[in-house]
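One protein chain omitted, others in place.
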Amino acid sequence: MQYDVIIGLEVHAELKTKSKCFCSCKNEYGSSPNSNCCPVCVGLPGALPILNKYAVEQTIKAGLALGFEINKTAIFERKNYFYPDLAKAYQISQLEKPICINGHLKVFDKQIPINRIHLEEDAGKLVHEGKETFVDYNRGGVPLIELVTDALKEPHMETADEAIEFLTKLRQIYVYAGIADCELEKGQMRADVNISLKPKGSDKYGTKVEMKNLMGFKSIYSAINYEIARQKEILDDGGVVEQETRKWDFDKGESYTMRTKENAEDYRYFPDPDLLAVNISNEDIERIRKQLPPLPDEIKEKYITQYGLSEYDTDVILADKKIADFYEECILEYDKPKTVANWFTTEILARIKGGAGLGISKENLVWIIRAVDDKKIQRLTAKEFLADIWSKNVDAEAEAKKRGIMADLSSDFVFSILDKVLQEKNEVVTQYKNEKDEKILNFLVGQVMKETKGKANAQEVKEKLKEKLSD
Amino acid sequence: MEITKLSAIELRDEILKRNLSCYEVAKAFIDNIKKYESYNAVLEIFDDALQNAKVMDKKIAEGFNGKLAGMPVIIKDNILYQDKICSCGSNFLKNYKAEYNSTVVKKLIDEGAIILGRANMDEFAMGSSTENSAFGITHNPIAFDRVPGGSSGGSACAVALDMCPISLGTETGGSVRQPASYCGIYGLKPTYGRISRYGVVAFASSLDQVGIFSKTIEDNALMLEVLAGYDENDETSAKVKVDNYTNLDDAIKTKIGVPIEILNMTKGLECEKNFKNFIEFLKQLNLEIVPVSIKNIELALATYYILAPAEATSNLARFDGVKYTSRSLAAKNLQEIYKQSRSQGFGKEVKRRIMLGNYVLSSGYYDAYYNKAKSVQGLLIEQCNEAFKKCDVLVMPTTLGEAYKIGSKPSDPVETYKEDVFTVTANIVGSPSLSIPFGKGKNNLPLGIQLFGKKFDEKTIYSLAKFIQNNIK
Partner (left out) sequence: MDLKEIQHLAELSKLEFSKEELENFALDFASLVSLADKIKNANVKSNRVLSSIDLKDLREDDVKESLPTKTVLKNAPVAKKDSFVVPRVVE
C-alpha cells in the first residue's frame, strides 16, 4: 500500500547569551560541575527567576528570521515533573502565549509551516557512572528556544532528506543571525522527530509516534527512515500504530518504546507566578529587526548575482559561517570575489576539512592571491607556499622574499639561466627551430623553471624563449 | 526603665543616645525568650546574636546610625538568614542551613538590627494555629491553652510576650493578621510587591508577602520603611516609590467603606458585635462611613483554596531529597528517594495541600478550577477597585472570634480553612491590610479589626490606625 508520510520536528537550540535565562550566572559550556550556579540554578528555597531581556530579544530575532508573528504579550508557564536534572521540579517554559507564532522555512521547493518558537530553560546535565548518576546544574537555566513545525498545515515534510535539509537550513539561519552556535556535539542543537503515516490521499491523520534522544543529523536521518519502515510494516500487516514515544539507539540502529500513551506525563502547566507577562511593542520588534544581519538566502543571492560565483561555490563557502565571514573580510581587502572564491573552494576548504581551524591570516592570504595575479609568484609555487606557512605565524611577503620564491624575470639571474639552458640544450634548440613544435618549447620552459626553482613565471619564460628563438 | 517594655523606636533612640547598649538590650530580650520558653514561640536563639550586639555597639560608637540600630528582631522560620537553619517548621528541612541571605534579612542587617532567633510556624506556612509545626505547638501569649493563630504564630507570640519589639512573619492568606488579632498586637500584610520575596521560602508565590508584627503603629511603620522597595532579585517586587511611613498624616478625613456583604457574613459570629462596636467607635470619631459592595467576596475563600495549593504544589516539588532536604535512608532508587523522602519529610497538612493543588491543576480539572479561580480573582480586583472609588479604607473583622483552644478544631480541614474567610481577600486582590487590636471576645481575649487599603497606600491605613490608637486610650 502507498502512504503519505508526515514528519514533524521539535528543534531545541541553546541561545547565545552571556548570562542564563532566569539568573545572572554565566551561560558557558564546559565549566567544572556546579560552578556556574546560584540559588536560582539549584532551585534553592526562596530563589526567584529574573528573565533575561536579551534571551527574549534573541527569540524574537529567531522569529523574525523565519517570518513569524511576534506575540504582543508573552507568558511563561511552569511545566511540572520530577527528574534530577530539573532542580525546581518544574521547567519554566511557554505554553499558551509563546513569543513567536506561525512561521515558515523553505525546504527545497516547499514552504514548511512552523507553529511556534518559545523560550524556555535548559535542564542540568546527568552523568551516569557505575551505580550512580552525577547531577551538574551548570546547564540548568541556559536559555533554550524550542521550534515546533506545524504538521496540521500543508505542505508537510515527507522524507528524511527534507527533514535534514530543514535542520541544516535552520541551523545556518540561527548561526548567521548570531542567535545560537548550534554545535551539535555540545548538544547546543537537539531535535525530536514525530512521524505519522496515512493511506495516500486520505484526509485522516495517522497516529503520531515521537522519537527522542536523536544526537546528530545522522541519527535523525536513520531514525526517520527506520520509523517510516516500521510503521509501513505494521500498517501493511493490518496492524495499528500505537501512540508512543520511542528512543533511538544509535549503536544498534533501531528504536524502542520509551513511553506509551497510558503513562504519558501530566505536566500541570500553569503561569509561573514568579514571572510577569512580557509586553512586546512594535517598536521593540522593529528595533530587533534592524539588528538582524544578512541571512544565508540573502547572502547567496548576492554571491551569485553580484559576485558572479557559481551556486556550488556559494553553498560551499556559506556552509560554514566562519569561512563565509573570512571570505567577506578578504574581499574587502581585495575586490576580486571570484578569484578569492577559487582560492577558498580549492585551497582553504581542503585544509580546514576535518575540523582544523583557519591557519592563515587575512593579510597573508590576500597577499598571496594578489602576488599570483600580479605574476610575482607562480601559481603552483604559491599553493605550496600557502601549505608551508599554514598555521605558522609569519608575514607572507617577508617569508616569500626570504625563501627567494618571488618571480624576478627581468633580473640577470633569469636571463643567465635562460642562456645557460639554451646553450646546454643546443640540439633541442635546433630541433625546435626546425620543427616549431610547441611541445619542444614547453620542454625548454620546463628546464628553465627547474633551474630557477620555480621562481620565474612560466608564461613569461615561454614568451622570452619564443622571442629569443625566433631571431 | 524596663527595656523589654519599650517600643522599637524608643529603644532605638535610647541606643543611639547611648543610654542603652545594644548588648544589654539584646540580653534583656533573650532573657525573656528563655523565660517564656514553654510557649514554644522561638525555635532557636542564634548563638551569635549577643556577639553581633557587641559589634553593633562598637559601630554605633563610631557613628553608625541605621534606622534599626541595635534593634532586636525575630524572624519567622521561613526567611533565609545565611548559615542559619531555616526549617519552615518542617522535619524535611530541620538541618537545612541557608546558603544565602534573603533581601529582608540583608535590609535588617544593613540598618543595624540584631536578629535574635527564628520563630515557630505552621509547616511551610500552611495553617492558622501553629499546631502544624513539626517542632511543637506554640501557645497563645494570653491564654496558654489556646492557639496563637498562624501560620506566623511564633512571631506574633514573641512580640506579645516582649521577646522582641518587632518581628517578621509571612502572609499568604492571613498568616500575619490572624495571629496578630489572637495575640492582641498589630500585624501588617503589605501590598503584594511592596517587600521583596527573595529568600523567603515560597508557599504561593502570587499571594506571599512578608508581614510585620509590632506593639505600636509607629514601630510597624518604621519596619515597613526599611523593608519596602523594589528588588532586582524579585521580578514581582514593585517599582513604586516607598512612602515615608513614619511621618503619618492626620486621618480625620479618611473615608471608611463597610462592605455590606461582610455585615451578612458576620451574622451570628463572635466578631459580629465587636465589628458593629468598631463602626460606632469610628462614627464617634466623626469619620465618614460609607456602605460599599464587594459582591463576590463570599467566593474569596474557595478561590484562595484553589490558587494557593496549586502554586504550593509546584513550589514544594523542589523538596525532593536530591539537593538539600534530608533523604530517606531506605530509598534504593530515584523514585523511592522522591516518594519516601517526601512522605517522611512533609507533615499531614502539607501533604493534603500538595494533593489538592495537583487535583486542581491536573488535566481535565484545570479550567474548571484553576482558570476559573483566576477569573474570580480578576472579578474581586474589579469589585475592590469599584469600592475604593467611594472610600479610602475598607474595614472588616480579622477573625471569626477569639483564639480557640488547642486541639479543638474538628478533623474536617475545611472547618479550619474557614478561619481565613475574612483575611484571604486582601491576598487575592493584592491590597495591604493591617489588623489592629480592638475589643475583646467572650473570654476577654483580644479581637482584631482589619484596615484594608488601596494598593501601595499603606500610609493611609497606618495614619488611620494611629488615629484610632490615639483615641482608644
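Per-chain numbering from 1; labels A and B assigned in written order.
Heads up, the rule we're going with is that contacts are C-beta pairs under 8 Å (C-beta built on N, C-alpha and C of every residue); 3 or more make two chains touch, one makes a residue touch a chain.
All values derive from a computational prediction rather than experimental measurement.
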> If you put the missing chain back into the full complex, which of the shown chains would it touch?
Replying inline: A, B
>> From the list A:111, A:168 or A:281, pick the residue that touches the absent chain.
In response: A:281
>> Going by the contact rule already stated, which one of B:185, B:356, B:406 or B:451 would touch the omitted chain in the full complex?
In response: B:356
>> Can you tell me which of B:16, B:279 or B:302 touches the chain that was removed from the display?
In response: B:302
> From the list B:54, B:67, B:255 or B:374, which touches the chain that is not on show?
Replying inline: B:374
>> Residue by residue, what part of subunit A touches the chain that was omitted?
In response: 17-19, 24-26, 32-39, 41-42, 50-57, 73, 75, 82, 84, 126-128, 130-137, 247, 266, 268, 276-281, 284
>> What does the interface between subunit B and the hidden chain look like in terms of residue numbers?
In response: 95-97, 99-100, 232, 235-236, 296, 299, 301-303, 305-306, 313, 317, 320-327, 331-335, 337-340, 342-343, 346, 351-352, 354-356, 358-360, 362, 368-369, 371-379, 381-382, 412-414, 417
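Note that only the chains that are shown with their structure count from here on.
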> What is the distance, in whole Å, between the centres of subunit A and subunit B, each centre taken as the mean of its C-alpha atoms?
Replying inline: 56
> In their complex, what parts of subunit A are in touch with subunit B?
Replying inline: 39, 42-51, 78, 80, 82, 84, 87-90, 133, 135, 266, 268, 270, 272-276
> Considering the complex alone, what residue numbers of subunit B touch subunit A?
Replying inline: 80, 86, 88, 93, 96, 99-100, 102, 197-202, 204-206, 232-236, 310-311, 313-314, 317-320, 322-324, 334, 338, 358, 361-363, 366, 370
